[in-house]
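Quick one: this structure, given as structure tokens, is what I'll be asking you about.
Heads up, one of the protein chains got dropped from this complex, but the rest are sitting where they should.
Note that the chains take the letters A and B in the order they are written out, and that residue 1 is the start of every chain.
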Amino acid sequence: MTPLQIIFIIVAVITLFAAIKVVSSRNLVHAALWLILVLFGIAVFFVILSAGFFAAAQVVIYIGAIAILMIFTIMLTRRVARDSGAQHNSNWWAAAVLSLLLFTGLSWILSRWQGFQSTAQPMLESADPLRQLGEGLVAPGGYLIPFEVASILLVAALIGAITVAWERK
Amino acid sequence: MIPISWYLILAAALFSIGLFGVLSRKNAVAILMGVELMLNSVNINLIAFWRYLKPEVITGQAFAVIVIAVAAAEVAVGLALIISVYRRKNTIIAEDIDLLKL
Partner (left out) sequence: MTTGSVWEWIIKSVVIVFGLLTGFAYLTLLERKVLAKIQVRIGPNRAGPMGLFQPLADAIKLIFKEEIIPSRADKIIFVLAPIITVIPALIILGVLPFGGIITLFGRQISLSLADLNVGVLYITAIASISIYGIVLAGWSSNNKYAMLGGIRSSAQMISYELALGLSFIGPILLSGSMSLHDIVAAQKPLWFVVYQPVGALIFWIATLAEVNRAPFDMPEAEQELTAGYHTEYSGMKFALFFMAEYIKMIAVSAIAATLFFGGYRFVLEDQYPILGPVWLLGKVIVLLFGMIWVRATLPRIRYDRLMAFGWKFLFPLALANVFFTAIGIVLEKLWLIPLLTIAVFLGAVVMVGISETRRWRSHVF
């Protein structure tokens, strides 16, 4: 066991436990806090995968914006956030069975893939994934059009969110 | 070194947990949280495949960027809808929002 593997296992256990708490805890603010822990764990995996940019982006976008918006919404709708009734609908056992089936199915399919146990090549010293990503996202031969479409999507979502949530006097 | 299987199994587990949240939760915000878990597990897979299979090609990272953008858009619109529904019906329990039912 290398130190990296030990770190991976610890973070993975914390992340999965937090994820289970996200879908099971009764208090929604607690669920949102567990979600933040999951997102942090995923940021750690990105660091282990030597994608530092994604770790930082994960913290800025998911933790700094998405999760705080969720907490904000929970507080704005707080009469239901602290209700005493069950937080799961009557079909939760079917959902649990389906999720377990999905997990076993996915694991089975993945384990049949021949590259399943492959390990990573060490990163080249000269490689600069950050620069590569930046150039790839704006190069006409790269991902310029998907990137621009994503930005249009964001603007559309911004305008849509404002229109939908607008309170007309 | 960590074999890629660890990441894949972890992402599959996160995806399944997220699916459980989406299918079983009553509160609309909690359903959105489940969706977030699923999107994040996809991102783990994309970055892991990028790192393990073709670190010199940037495709996996570019896809992850777009997944993050889509997730942000989805949350913004979703939460705006939730707030709008809450104003009209005073509830965000998904089962009670049944205007389209006969």
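Quick notes on this one:
As a convention for this text, contacts are C-beta pairs under 8 Å (C-beta built on N, C-alpha and C of every residue); 3 or more make two chains touch, one makes a residue touch a chain.
This is a predicted model, so every value here is computed, not measured.
Touch, as defined at the top, links the missing chain to these shown chains in the whole complex: A. Considering the whole complex, the residue from A:18, A:44 or A:57 that touches the absent chain is A:57.
Set against the missing chain, the residues A:16, A:29 or A:154 yield one that touches it, A:29.
Interface note: of A:9, A:100, A:130 or A:159, the residue touching the hidden chain in the full complex is A:130. One chain of the complex is left out; on subunit A, the residues touching it are 27, 29-30, 33, 36, 52-53, 56-57, 59-60, 63-65, 68-69, 71-72, 75-76, 130.
Note that in this section only the chains that are shown with their structure count from here on.
The geometric centre of subunit A is 6 Å away from that of subunit B, both derived from CA atoms. Contacts from subunit B toward subunit A in the complex involve residues 1-10, 12-21, 23-27, 29-30, 32-34, 36-37, 40, 43-44, 47-48, 50-53, 55-56, 58, 61-62, 64-66, 68-77, 79-84, 86-87, 90-95. Residues of subunit A touching subunit B in their complex: 2, 4-5, 8, 12, 15-16, 19-20, 22-23, 28, 31-32, 35, 38-39, 42, 45-46, 48-51, 53-54, 57-58, 61-62, 65-66, 69-70, 72-74, 76-77, 79-81, 86-89, 91-92, 94-96, 98-100, 102-103, 106-107, 110-111, 115-121, 123-124, 127, 129, 132-133, 136-137, 142-143, 146-147, 150-151, 153-154, 156-158, 160-162, 164-165, 167.
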